[in-house]
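Quick notes on the structure that follows.
Only a single protein chain was left out; the remaining protein chains are all shown in position.
Here is chain A:
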Amino acid sequence: RHLTLTRDAAAAMSFFSFGQSAEIDVVLNDAETRKKVEHKSEDGKKDKYFLFYDGETVSGKVNVTLKSPGKRLEHQGIKIEFIGQIELYYDRGNHHEFVSLVKDLARPGELTQSQTFDFEFTHVEKPYESYTGQNVKLRYFLRATVSRRLNDISKEMDIVVHTLSTYPEMNSSIKMEVGIEDCLHIEFEYNKSKYHLKDVIVGKIYFLLVRIKIKHMEIDIIKRETTGTGPNVYHENDTIAKYEIMDGAPVRGESIPIRLFLAGYEMTPTMRDINKKFSVRYYLNLVLIDEEERRYFKQQEITLWRKGDIVRKSMSHQASIAAQRFEGSASAEKALAQAKEENS
């Protein structure tokens, strides 16, 4: 039996999914080889996503699979977008897109069977690092859409972007004398002002004058996320680490060493005024606590950066590998021995 449907009834039917629908699937071409990294979502859950760097090409395939085979799918166009956006949690309606690329995959028409479409976004600019914070989120994602009159079908695939830096040319140490007159004078020093995420903070605290009874000293790492501009600036402070460096009462002339390995803590690179929307900055807070639980502290900003994981072999070692390939074993052994000598 055939039912003759009016247009309104057909609309109602598709609303209740009796009409044709489709599933969209986005697959990257280098899914097998591309590295995945963990990234925390807004609700604190950790998931793995494909990792991309600035300038890399994003290419793959969009699979549109018809749910009811045999029936045709009418559509108003099929496209895929690459989007980089900043979302402020207190202003969810407004997404600030700083990267927005689109590729049309199909003109309006109809699909009679499931189909796969290729896409490539060449050398995409990804200027900022992916970030999920307390009040703001910066994310990159692919969104494939099958446009329809009433309701679009779309699928999003998030990726994670890391921004890399190299060793800064200028990296002065932080050295300062602070105190409370006649009460407590200290000189503190941290070996650098810019640290990479797997670096070590090496420093010391030197006591010039101690007239209070100190019970304990620690270094805290504080992350400050700043959102908003002008009069509506909002800071969210989060103590990422508390690391005790001294237990007991120091006297004048004593020097306390600091050695804090950053790799153990979940941190991001310092992000300054990203797209004029937010900042993420890190501070070292030196805290002294006396016997009456009074706290004396000094805060100092540090810059964190992300180092690339690429391992560089020395030139002579690379030359010896080349020698092994093209020449006899004797000369290759000589080259290897030479390289070992140079390296030791």
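The rule is simple: a residue touches a chain if its C-beta (ideal position, glycine included) is under 8 Å from a C-beta of that chain, and two chains touch if they have at least 3 such contacts; residues count from 1.
As a convention for this text, contacts and distances are computed from a predicted model.
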item: Omitted chain (choose from "Sodium/hydrogen exchanger", "Proteasome subunit beta", "Large ribosomal subunit protein uL10m" or "PX domain-containing protein") - UniProt protein name; value: "PX domain-containing protein"
item: Candidates A:34, A:252 or A:272 - the one touching the absent chain; value: A:252
item: Options A:96, A:204 or A:224, residue touching the unrepresented chain; value: A:204
item: Given A:164, A:178 or A:212, the one touching the chain that is not displayed; value: A:212
item: Missing-partner contacts on chain A, residue numbers; value: 167, 180, 182-184, 189, 191, 199-200, 202-204, 206, 209-213, 249, 251-255, 257, 259, 290-292, 294, 311
